[in-house]
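What you see is the complex with one protein chain gone and the rest in place.
To keep things simple, chains are lettered A, B and C as they appear, and every chain counts its residues starting from 1.
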Amino acid sequence: MRFHLSEEQIAIQDAVRGTLADCWPMERLHKFADSGDDFDPDSWAALMGLGLGGILLPDSGMGLLDAALVSEVAGEMAAPGPLIAQLLAVAAVARSGSEAARAHLDGLVAGTTIAALALGDSQFVQSARAAQVLLVGDRDGGIALVEAGEGVTIEPVQPTDRSRPVSRVSFAGAIRHELFSAGDPLAASLCDAALVLIAADALGGALHCTDISVAYAKEREQFGQPSGRFQALKHQLAHMALDAEPARALVWYAAYAWDAGLPDAARAAAMAKAHLCDVYVRSTRAAVAAHGGIGYTWEYGLNYWFRRAVLNRAWLGSPAEHRVRAAVMAGW
Amino acid sequence: MRFHLSEEQIAIQDAVRGTLADCWPMERLHKFADSGDDFDPDSWAALMGLGLGGILLPDSGMGLLDAALVSEVAGEMAAPGPLIAQLLAVAAVARSGSEAARAHLDGLVAGTTIAALALGDSQFVQSARAAQVLLVGDRDGGIALVEAGEGVTIEPVQPTDRSRPVSRVSFAGAIRHELFSAGDPLAASLCDAALVLIAADALGGALHCTDISVAYAKEREQFGQPSGRFQALKHQLAHMALDAEPARALVWYAAYAWDAGLPDAARAAAMAKAHLCDVYVRSTRAAVAAHGGIGYTWEYGLNYWFRRAVLNRAWLGSPAEHRVRAAVMAGW
Amino acid sequence: MDLSYGAEAEAFREDVRSFLAAAWQPGERRKADLKDYIRAFRRQAVEAGYLYRSVPKRYGGAEQPVDVIRAQVIREEFARARAPMEVGGNGVNMTVPTLLEKGTDEQRELFIRKTIEGEYVWGQGYSEPGSGSDLASVRTKGELSPDGTRWIVNGQKIWTSQGMQSTHMFMLVRTEPDAPKHDGITYLLIDLDQPGVTRRPIRQMTGEEGDHTFCEFFFDNAESPVSWQVGTRGQGWQVSRTTLKHERAAIGSADGLGNQFRKLVDLAKEVGRIGDPLVRDELARIEGFVLSHRYTSFRLFSCSAAGEDPGRVALMMKLYLTEIGHEMALLAQELVGEHAFVEPAGAGGRGPRGPRGPEKWLDQIMGSLGNSIAGGASNIQRNIIGERGLGLPRDLALELEAGGGRA
Partner (left out) sequence: MDLSYGAEAEAFREDVRSFLAAAWQPGERRKADLKDYIRAFRRQAVEAGYLYRSVPKRYGGAEQPVDVIRAQVIREEFARARAPMEVGGNGVNMTVPTLLEKGTDEQRELFIRKTIEGEYVWGQGYSEPGSGSDLASVRTKGELSPDGTRWIVNGQKIWTSQGMQSTHMFMLVRTEPDAPKHDGITYLLIDLDQPGVTRRPIRQMTGEEGDHTFCEFFFDNAESPVSWQVGTRGQGWQVSRTTLKHERAAIGSADGLGNQFRKLVDLAKEVGRIGDPLVRDELARIEGFVLSHRYTSFRLFSCSAAGEDPGRVALMMKLYLTEIGHEMALLAQELVGEHAFVEPAGAGGRGPRGPRGPEKWLDQIMGSLGNSIAGGASNIQRNIIGERGLGLPRDLALELEAGGGRA
């Protein structure tokens, strides 16, 4: 029986947190957000230097839970992409029988070959311009690896999420390697893993919003008192924590169920995605309100998390869509 | 332009309030609640003595707005029934061509003939055992006046709402006078009026819950201070007021629209019923929480309003059902 | 992560099963016969080390090392066999730990064995009319008898659960009226079977007023020996803090919430609303909280088993449970619709409950409000999360009033 983090897992999170604190401070994020780029080579190299690329290799000794812990810290620090795509691409390619795709595996694990994610019906892809391969969900439910280049059309847009900019992408006639055909349980399972990683990013973001709001309430004086002394704000902050902190175990469980191949893994992924993305939206709104004017400025940076919450919520299906799936899977 | 109460209207409310304060104090309500009766002759005589029975006579010089103002005070004081039934029965009989029904009109206006309400699909009727006539909605949409007695089966139940006890009623083979046939706009309009009167009762109840909670917070000391000084409770009370007070104008408008025959009268009635019944449920819950332990005791009496909120919410259709109707009427 | 209990625990589980297969065979026994059988069974279970594990053997316990996994296995296996666990209630959950920590040897000898054997039933005497969450605003007076051997108690206590069954009470009384608020309180044990004590059941808003409801107690020159005072005179507030902590740990079993959620789904089916998109969405939305609560209870359990501090989340479970209960109540109210016009049979504990339809949810709809009130009102829980969990400064009024005395 073990349902809390090990020292190793906490160490991994600390390593990712420390790395991002160094290479991804707010000044860097501000600069990136206004640059029009969709990829940040320095922070990517630093993260990949930690060996994160291979977490979801079948023989890594780690699993989706570890990947989710990393995604959580990425969410906390508003890290640029395409981390989730990379983790999933490695998982997919390593588990597929496609030799052509497997030729990319070493590069993907090392992070020298960059992967983007185009699962679901979305036309929007993060870090699309930087990616050499795209993990693409077919309309029929199969999954393929598409080579960037000819046949892949990328139209940049002004992205809402400035830390993980998207482009509008289409794939007519691109080179593609089928990884899993329609109906292959691995295809569905990879989509579930994506949901868990998004939920983990949302968790990290929500906790970050709570923590900076609490810190601000301790430091800022209003009417001669730290504003966090006032019961109204104190209770609002307590509710932010109450919303996010217990939901942490929901993400853990979803990841654990995926790793252990439990029968409720798919449903747990749907519940985690739906619940955490709602939590994240509430947390970012509450954080702006808790900060007052400064939270509404661009300079303070809270808006990056707000914008990530907007993206996470709609990415790969809204909370309501996943609740419909969860209801069906429960046999209601 | 006039969209606030006249002195006369305020005087009517004060008269009803004063009468109920005299004849319907908490001791009386407690006694009635445990008596198993479904009608209280003394308070009924006192209310009817004010001439309320005739408010919805076509030539009364008053209208649904005035009836709603009375219903609001009845809700505020948790008055026993069947006030809404009586008001509507007078409105219905006076507007119908049925001579047999009109023979009851004087008694109904005076309150000596007691009316119960069986509109909608409900099998539950308030004050059914006391009623001499029942205003019955036919399955096809018509409205009839049914004579109590043979063919009317009344099965008493333990009612949730102790101030307006219901029985289970069926009408196979009773004497009935058709008032409005299916498709008669007056039939639909009477149902709308019922919704507005229920919304008004809910408004009165919600405001009462707010007011007693505020009063209690001023009087009760916690940690050496009136509990209402603490910001958390203060803001919870502010939200109770915020929920109920602006909704008052929604009830006014729905009643006014009915009186003036405006095209949105039916939709306004549906919106008012849905909105106020939700407000009432929230207000009663918030009131119990604001009081703490004493609010949870039977003796304090708050539970009578809680129970009225339960009944009002489900009576003649839930908020969700009326929102569906409102959506259809809006052409969405 | 690993939700299995491990080989050692599974071997232990086999032991428990073997024990139960042999020792728990109530057969067709009824009434007094069954009561005797249960008493004997519990003694065997204590000897086997399964019940009252934290109570020393000399007071009738099993005196086992703390092992939350074993404790969980025992709970599961006893539940599966439908075998009786500890007698439970305030006595075992609050009096016994308090006496073990703060009592005298004489008090332990006197009370612990009889409490865990169910002979003594304890009521809690903290709340007073109007005190609400401000438990330190004790007004019930304790005065020494002229000869200094007895406390003379006058006042009123309220919201005592199991009040009609209680034989004894642990209570807070104000013994130094001139001391600062938190310093003038003494923690006292008292025998409720004496002329100076009157008890009255409280009728609740649900109508409930039976043998298992709350009571209020009136003390009119009631007496208790000075030797029944726990801890130092005037330091009763600190003594009571121990027990409140225990109470918090006892509330919030994740299974209860999960069961209630499943019943809510069944209700939606029963009333034919399970296909309604609004109902499905709301059920799944609520389930997000229910599952978060459930898996967090795993997390707390796991930390507890490993002897690690779970951090601030442990402070949140009570309020989280309360708020989920509210959400479920609102959906239940939507689902029961007109069924709620009829009060469920047996409400108020008057007569047998009998078969009950959807209207039985009325109890939960009202009862969910009781949760906000019992065991520390929700606003106090929010203060606890904000102050102890997030480290925010204390409310000024509380700080000024407490003068630093309150934990």
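Everything that follows uses one rule, which is that a contact is a pair of C-beta atoms (placed from the backbone, for glycine too) under 8 Å apart; a residue touches a chain by one contact, two chains touch by 3 or more.
Note that the structure is predicted; figures quoted are calculated from it, not measured.
In the complete assembly, the contact with the undisplayed chain comes from C:Leu396, out of C:Ala21, C:Leu144 or C:Leu396. Screening A:Ala100, A:Leu262, A:Ala314 or A:Met329 for touch with the missing chain picks out A:Ala314. Listed residues B:Trp252, B:Tyr280, B:Tyr296 or B:Trp315: the one in touch with the omitted chain is B:Trp252. Although one chain is not shown, part of chain C still touches it, namely residues 276-278, 281, 396-397, 400. With the whole complex as reference, residues 122-124, 157-161, 166, 220-225, 227, 229-230, 232-233, 281, 285, 288-289, 292-299, 302-303, 306, 310-311, 313-315, 318, 320 of chain A touch the missing chain. Listed by residue number, the positions of chain B touching the unshown chain are 1-4, 65, 214, 217-218, 225-226, 228-229, 231, 234-235, 237-239, 241-242, 245-250, 252-253, 255-256, 259, 268, 271, 274-275, 278, 319-320, 323-324, 326-327, 330, 332.
FYI, only the chains that are shown with their structure count from here on.
Here the chain at the heart of the shown protein, by mean C-alpha position, is C. For this pair, chain B with chain C, the centres built from the Cα atoms lie 40 Å apart. Distance between chain A and chain B, defined via averaged C-alpha coordinates, is recorded as 52 Å.
Under the contact definition stated at the top, the residues of chain B that touch 2 or more other chains are 230, 232. Counting only residues that touch two or more partner chains, chain C has 379, 382-383, 395.
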